[in-house]
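Every protein chain of the complex appears in place save one, which is left out.
Chain naming follows the written order as A, B and C, and within any one chain the residues start at number 1.
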Amino acid sequence: MNSMRIYADNAATTAISPAAIDAMLTCMRESDGNPSSLHSAGQKAAEALADARGRIAARLGCEPAELIFTSGGSEADNQALRGIAHLGAAKGKKHIISTAFEHHAVLHTLRKLEKEGFTVTLLDVHENGIVTPEEVRAAIRPDTCLVSVMYANNEIGTIQPIAEIGRVCREAGVLFHTDAVQAVGHLPIDVKAQNIDLLSLSAHKFHGPKGTGALYVRKGIYLEPLIEGGAQERGRRAGTENLPAIVGMAAALDEACDHLDEYTARLIPLRDRLIAGLSRIPHAVLNGDAKQRLPGNVSFCFEGIEGESLLLLLDDKGICASSGSACTSGSLDPSHVLLAIGRVHDVAHGSLRLSLGADVTEEEIDYLIQAVTETVAYLRSISPVWRD
Amino acid sequence: MNSMRIYADNAATTAISPAAIDAMLTCMRESDGNPSSLHSAGQKAAEALADARGRIAARLGCEPAELIFTSGGSEADNQALRGIAHLGAAKGKKHIISTAFEHHAVLHTLRKLEKEGFTVTLLDVHENGIVTPEEVRAAIRPDTCLVSVMYANNEIGTIQPIAEIGRVCREAGVLFHTDAVQAVGHLPIDVKAQNIDLLSLSAHKFHGPKGTGALYVRKGIYLEPLIEGGAQERGRRAGTENLPAIVGMAAALDEACDHLDEYTARLIPLRDRLIAGLSRIPHAVLNGDAKQRLPGNVSFCFEGIEGESLLLLLDDKGICASSGSACTSGSLDPSHVLLAIGRVHDVAHGSLRLSLGADVTEEEIDYLIQAVTETVAYLRSISPVWRD
Amino acid sequence: MALYSETVMDHFRHPRNVGVIENADGVGEVGNAKCGDIMKIYLKIDNDTITDAKFETFGCGSAIASSSMATEMIKGKPVSDALAVTNKAVVEALDGLPTHKIHCSVLAEEAIKLALKDYYDRHGIDYDKKVFPDCENCAHCDAHGV
Partner (left out) sequence: MALYSETVMDHFRHPRNVGVIENADGVGEVGNAKCGDIMKIYLKIDNDTITDAKFETFGCGSAIASSSMATEMIKGKPVSDALAVTNKAVVEALDGLPTHKIHCSVLAEEAIKLALKDYYDRHGIDYDKKVFPDCENCAHCDAHGV
């Protein structure tokens, strides 16, 4: 087998694009003031900030003033949930609806809110990994203040009917947040048309820099800061703005959105070829709906093996992949996402996520199929729980 | 008058150093994985993260595991104060001591904690801008859970007797936090010798990148996360690590600490020359102690003029300076720091902060003196409240 | 998106009508040093026409620019025109001001009005008190908690 290097862990993080690096470098060298400073160096920085804000807003279909820049997706999720919960509590509304397979940034924040006296309903995500708008509607109570449903799941890649869920929420007068960290730059987004009140995004998932992201908050919703201090971001997020990263994020988002249709069209057949190839492995099961999924996401469970050893052997074959999500890799417990779609513990341990970059080739897809097939067979051959 | 360009607003933000940019670029190009990923790209990133953590810890005199990387100084301050407050509350200790001239990241967090039922004592900072350890001792009560005193003030540059305050707190069994955002990279720090339990820092104040900082938390103190989610930073700060920025911060800190003695020795006489020159302006008063101040900080109030017009005219003369701090420049109210050292409103409006870079020259100092002297005289000439 | 428009910066850098008119026919002063803004406007009035206007200002860039523009706008004009100058007109003439600086244009409008009131008072001319600002009870100062 010839040796290749394939980075198939783009859901964990993407390589930063040259355009984003260039934008950051220019900013670091030329607009290095503090955007809050009155002097010309500061005002030059303020202009660069306004430019980036305007461009990102345009890509989401919102107004520049509706964006709060954060340090990433986790911070955006935390602020959205805590902020809306506290607005709700002020009106006696302490019920929140979300799903069982949200990112930990959402689930752990909800757990903390439960300790503070909120009630949380986690919707079933079914075996196909898709929430239905009807179930959202049925779960809404008079005291519901927030519905938070992720746009696309980070492990199994399934895409939720966001616009429909948004409509249900709008009709019921309940605010709707979506964690769109895996969707922005990969799926079309228009917050107004999709009835989204709050949306989280993170630049490093679309070839932008790490450590920056944004929270869209519809005009008229006053969200308390999570980080208190200076008056940056119109008093809603303190701290000197991470200007070079924000400018890099704008460059990366422009690039991603400009190529969105092209990349989607390229990736879907390659993704489906990979799914078909891996489906030929005995006792392999695709996680999540086969079609309603991110163009680059392929997620499988293989019975009789354990994910980490699979990953390490694939790494030896030049393939960077993951089992579950990156940020839970220190944990011994199986992925909560796989349990949520009904995989039993034994099977959930044997999971593999391949998240493809837009430049993946057919040859690479075939190499991936061959490498995974061989490695699964080898691990089963040394496994006491597998008998052919 | 010949024309120069002098950036004298280093307390607002510093230009990122070439070494920091290089370190970031190398990291973005070569260690672009997610440090939580098991594959080789991820492990390479994890190694770069561990290396940066070790180097930063060495500069502070702590262990690598005692550092939590954050998105900057504000986040570090917020997490330190909220975290310790909640630990204190669990033991029935709901009293916090701080000072009247802390950064808003501290003061606004304290205000929020007051709303949650905490009692806050803000110590007097005196006309010289220095808190005394005796007053800290006198303010400590049986229910005090935290003392937070900044290492050096961001507006008037005065340096606090941190080691002595730390000793008082240690003796009383009260945790001690210091906002060292203006001190790290500019003043010697050794958290163990100085009896510091928690310390906040921000990279962009010592020629590192924006959007990254750290919170040192002494071993044995379990601080709850401010940002919930993944298990990064040993479960104390969720979110994909901003690795390039962290690596850039390590490079900048190494550089700053390597040159600390040299720069301090260079700057102090230049700073004092500037102070002497500006003191010759009639009705000008230096803010803060003349000696116990940051090597690069010069802060004055000029009667009969208003700070913003002074700044804008200095900007026309090529000088970037500030009045009060950058992050409050949108506000019409005079600086809380200047009010805290006893300046009356009328005078506090006429403030100027010049925060020098280590490369400032004697010629530039003289230009600063001349430009400020002329501009103050001009503004007084059109002011209805000034008669020579 | 610079802080101020070109026009503001021009009037700030090169303020028109700076100074004092000795023996002015009307003088108006508004603001207070605690707020960080004081504006004083001097008028020379002949035959119900403002023949000269000068100002002194302690304040931010937009306060200086507003004084400059406002004095320009009333010079050579009949008193009735000057009385009709609103802060909005000053803002427009300046090509806009940042939201938190609008109050500077209000100061300019008020300084003119107080100078005209002073002129009326000195010359025993009757006027409608309601068109003039009552700076003693200015909500602006209260808002700043002074």
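Observations, loosely collected:
Quick note on the criterion: a residue touches a chain if its C-beta (ideal position, glycine included) is under 8 Å from a C-beta of that chain, and two chains touch if they have at least 3 such contacts.
As the structure is a prediction and not an experimental result, all values here were calculated from the model.
Touch, as defined at the top, links the missing chain to these shown chains in the whole complex: A, B.
Think of the hidden chain as still there; on chain B it touches residues 38, 43, 46-47, 50. One chain is missing from the display, and on chain A it is touched by residues 304-309, 312-313, 316, 330-334, 345-346, 349, 382-386.
By our rule, only the chains that are shown with their structure count from here on.
If you sketch which chains touch which, every chain touches every other chain without exception.
Inter-chain spacing, taken between the CA centroids of chain B and chain C, is 40 Å. Centre-to-centre spacing of chain A and chain C amounts to 55 Å, using the average Cα coordinate of each chain. Averaged C-alpha coordinates put the centre of chain A at 34 Å from the centre of chain B. Residue positions 38 of chain A are each in touch with at least two other chains.
Multi-chain contact residues of chain C, defined as those touching 2 or more other chains: none present.
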